[in-house]
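One protein chain is absent from this view; the other protein chains keep their places.
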Amino acid sequence: MDNWVKKIRKRTNLVAGTIVFLIIVFVAVFAPYLAPTHPWDDADLMISELPPSGEYLFGTDSKGRDILSRVIYGSRISLSVGVISQLINSVIGIVFGLTAGYFGRLWDDIVVAVANIMLSIPSLIFALAVMALLGPGLINVFIALGLTNWAYTCRITRSQVLGTKNQNYVKAAKAMGFGRCRVMFLHILPNIFGPILVMASLGMADAILMEASLSFLGLGTQPPVPSWGGMLAGAREQLFTAPWLSIFPGLAIFITVLGLNLLGDGLRDLLDPHMSETK
Amino acid sequence: MISYVLRRLIQFVPTIFGVTLIVFFLLNVLPGNAAMMAGGKNRIPPAAQKLMIKKWGLDQPVYARYFKYIKGLCTADLGTSFISGERVTDVLAPRLWPTFKLAVIALAIACVTGIPLGFYSALRQGTAMDTVTMIGAVSGVSMPQFWLGLLLMYFFSVYLKILPTVGYGNGDPKFIILPAITLGVGYMALLARTTRAAVVETLSQDYIRTARSKGISDLLINRRHVLRNTLTIILTSAGLQFGSLLGGTVVVETLFSWPGLGTMMVNSIYYRDTPITQGCVMIIIVGFLVINLLVDLSYALIDPRIKYQ
Amino acid sequence: MKKKYPHDVVSSSGNIGSAAENPMLSVEDLKVYFPVETGFLSRRREYVYAVDGVSFDLKKGETLGIVGESGCGKTTTGMAVLNLEQPTSGRVVFKGQDITDFRKLSTETQLQLRKEMQVIFQDPYSSLNPRTSLDKILEEPMKVHGLYPSPGERRDRVAYLLERVGLTPSQGKRYPHSFSGGQRQRIGIARSLALNPSMIVGDEPVSALDVSIQAQIINLLIDLQSEFDLSYVLIAHDLAVVEHISDRIAVMYLGRIVETAPYDRLFVNPLHPYTQALMSAIPVPDPKARKNRIVLTGDVPSPRHPPSGCAFHPRCPERLAECSESAPGLLHKGQAHHVACHLVR
Partner (left out) sequence: MQPAKTVLNIDSLFTEFNTIDGTARAVNDVTFDVKRGEILGIVGESGSGKSVTALSIMRLIRPPGSIRRGRIEFFGRDLMGLSGDEMKDVRGNRISMIFQEPMTSLHPLFTIGLQISEMYIKHMGLSKKEAWEHAIEMLEKVQIPSPEKRVKDYPHQMSGGMRQRVMIAMALSCNPELLIADEPTTALDVTIQAQVIDLMWQLEKEYSTAIMMITHDLGVIAEIAQRVIVMYAGEIVEEAEVNQLFEQPKHPYTRALLEAIPKLGRRTRMGRKPLQEIKGIVPGLYNLPAGCNFYPRCPEARPDCRLSDISLIDLGIRGRVRCPYYQGAKA
């Protein structure tokens, strides 16, 4: 156990990623206590486009709203999109990947074919198509992103199952007459959970980036809900007059996604000794 | 080898078919909706709606329309726009070249910088340079493109005033610099990470130890033994990740008002012009599939295990 | 620790292996083929002929050793007996019951059979679930089969098993990664005993272990056999290990048994040229015994394209013309010694 502590400490990326992630969670949970003003009710055209100052740390936007408050509340959108859509992804991907890998035969062929078709559609393009169908809105973003990346989880899960299925401890479990569900969920799943966890944290980063992109394009979360991507949508026009509008929401996305990517990398190094011996 | 190439080519057909199926049904499951929303937020009188529904054949069942669409695809007919009534192919044709140019230049920037960086980093594992490069790479992967674009725009156009902000500039090369860099950076970072991982993995192989035991110089080991093996791994993952670059064109084109397929697609979604959206999606996906097909075919040249299959 | 050894049968009487009484396990003309992907566009289906007509019996309390080189089908035979591989054709009869179509049997029968037949694997590192503690590894099968229903009984049983294989019950809370290879193999053996089976198939149970550890495990297996009243099918490539443990030995080559005999007969009088070559190829740990070996030429052919006639004929130093034409059947040469070779009539 001592070694685990040592190993985790040596992984700077894991530690940094975890800290960033915890900070984002903290900010999202306690947003009402941290934000100086309400993110959209306190619009006041008298104070529009003020540069960052002691009073408005991040400045104000064209409608006179405090950018710091909006960035703080924006963490709730990003985090919920990341968690919920990745949860949908993981459940679909794990169920299909596990059953396809374990049962094989026709079911496997079908799942692999569908997953391959899904993988041949660039994720953002697919998400855009789903948004075109459903129309904008936060709930629709959950659904669109939840349906987008499951094929990656499915592929990883399936390949892990194929590798684990022939491990002798699985054969031994079969030889002792254990049922299929017991073997799949109690013997195989716990042993392939590492790579799935890695996928999940990288997938969350991806989902957050995609939500920001969708909102930037005006097809994601709708105003006045303070999505980080949406806040940047109009920023280009004010680049000459109020560049700070572009800085802070983007920085927030960047740091959050970076944190999750570091977390994913760190987990991979930790859980996959094959890859980690290099550091 | 011929059998391998043939097999890959034939596998291409059902994939395309599957993709059209998914895309078509995704965009057409709500038949009335498209007509209702056609023309954007301006509501159309019910009488006109009925007329439009009839005109576009939206009263037919989805599968019938799908077969019609497939039939059209075979003759390179992507349908007609709901808004302008023009043929989709005519609308999209002038948009192809700007997007293609943007994607290729971004790809070139990414490959020329990303692969050497990853290689360099792997060979100097654990050094400060390696750490800096890899922090840079993970940052590049995490960077939202529209934000990076805004920052570049601010620095080069607003602050230094040496490059134009947005637009196509009638093909003036100055205009493509910022969009191409913006689009390429994420992909470059991906390539650098993939390359580093592949090289590190290869370096730990037994046959590299064998090469060392033969007294061959490090340069030759890296150039010949490592590179050759790494190439297949990089190509595979570069092909799969190419989708992120194509998806990025939508964002980057919108940010830089670049007259390509991406802006067209976003606009068509605003205006509920389904045939146009569909056309854009299909073209982008086919581009992605073709790239991956080329990647797979190139294995046959690199890996003898496939050649002799 | 003093060990009592089961009395050794020095002279094997002729009844070993004879079908005088009902055998515990009887395998008849077992075939296991694996389909392989062939070239694209070709309609022809190809197979790996992993096991191609194997027959043997196993009596209660007996140890049958199956030896052969990699690719000879010995492991597949073992897995087919346990129904971890589906036989393509042939019959597997266990305690008088035909179990070839395992999946068609009722669930209770399947469970009952699983309980009776257990397995020990070669690689002690992949044979234990890394996320399960020792106690759980041993308790889970008991729970599933409803043996030792009360937790107290189960705990006692686990403690007993651990002690019996040379571990201490206090180690039960630990996970497999904290044990060495030899200790893991002990855990694997304890697991195979958890259900009180009557037959154990051991797939190369000692070949992955260090020399100094091998002896411990071999001795343990021999001790347990009499104590738990077990029959063994022991698959191995090391003839010396097999001779030490087995009552009867079957030599396999390319999916078929070429010779089978009581261990002492086989050693004194190997009849098949392959058996002779195999024995002569084994390096003897005695420099004085350096000898002129029969060195076979060529490689073992692929089980995808086995040679015609006797599969051994391309490498056989004594082959006859007919060897490439017809495959010899197993001939009884007396005293339970069977051999499949045209030279032996």
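Miscellaneous remarks
In order of appearance the chains are A, B and C, and numbering begins at 1 in each one.
Operating definition for what follows: a contact is a pair of C-beta atoms (placed from the backbone, for glycine too) under 8 Å apart; a residue touches a chain by one contact, two chains touch by 3 or more.
Remember, predicted model here, so these are calculated numbers, not experimental data.
From the set B:124, B:174 or B:228, the residue in touch with the chain omitted from the display is B:228, counting the whole complex.
Check C:95, C:174, C:237 or C:333 against the missing chain and you find that the one touching it is C:237. Taking the whole complex into account, subunit C touches the unshown chain at residues 3, 5, 8, 10, 69-70, 180, 182-183, 210-216, 218-219, 222, 237-241, 243-244, 263-264, 267-268, 277-290, 293, 295-297, 299-300. Mapped onto subunit B, the footprint of the missing chain covers residues 126, 205-207, 209-217, 220, 225, 228-229, 302-305, 308.
Just so it is clear, only the chains that are shown with their structure count from here on.
Distances between chain centres, each the mean of the C-alpha atoms, put C farthest from subunit A. Centre-to-centre separation of subunit B and subunit C, using mean CA positions: 54 Å.
Per-chain Cα centroids separate subunit A from subunit C by 50 Å. Chain centres here are Cα averages; for subunit A and subunit B they lie 21 Å apart.
The set of subunit B residues touching two or more other chains is empty.
Across the assembly, subunit A contributes no residue that touches 2 or more other chains. Residues 13, 113-114, 116-125, 128-133, 205, 209, 212-213, 216-219, 229, 232, 235-236, 239-240, 243, 246-247, 249-251, 253-254, 257-258, 260-262, 265, 275, 277-279 of subunit A are the ones touching subunit B in the complex.
Touching subunit A in their complex are the following residues of subunit C: 79, 82, 84, 110-111, 113-115, 117-119, 121-123, 126-131, 140-141, 144-145, 188, 191, 194-195. Taken in their complex, subunit B has these residues touching subunit A: 14-15, 18-19, 22-23, 26-27, 29-30, 125-126, 138-139, 141-147, 150-151, 153-154, 158, 165-166, 197, 200-201, 204, 240, 243-244, 246-248, 250-251, 254-255, 265-266, 269-270, 272, 274, 277, 281, 284-285, 288-289, 292.
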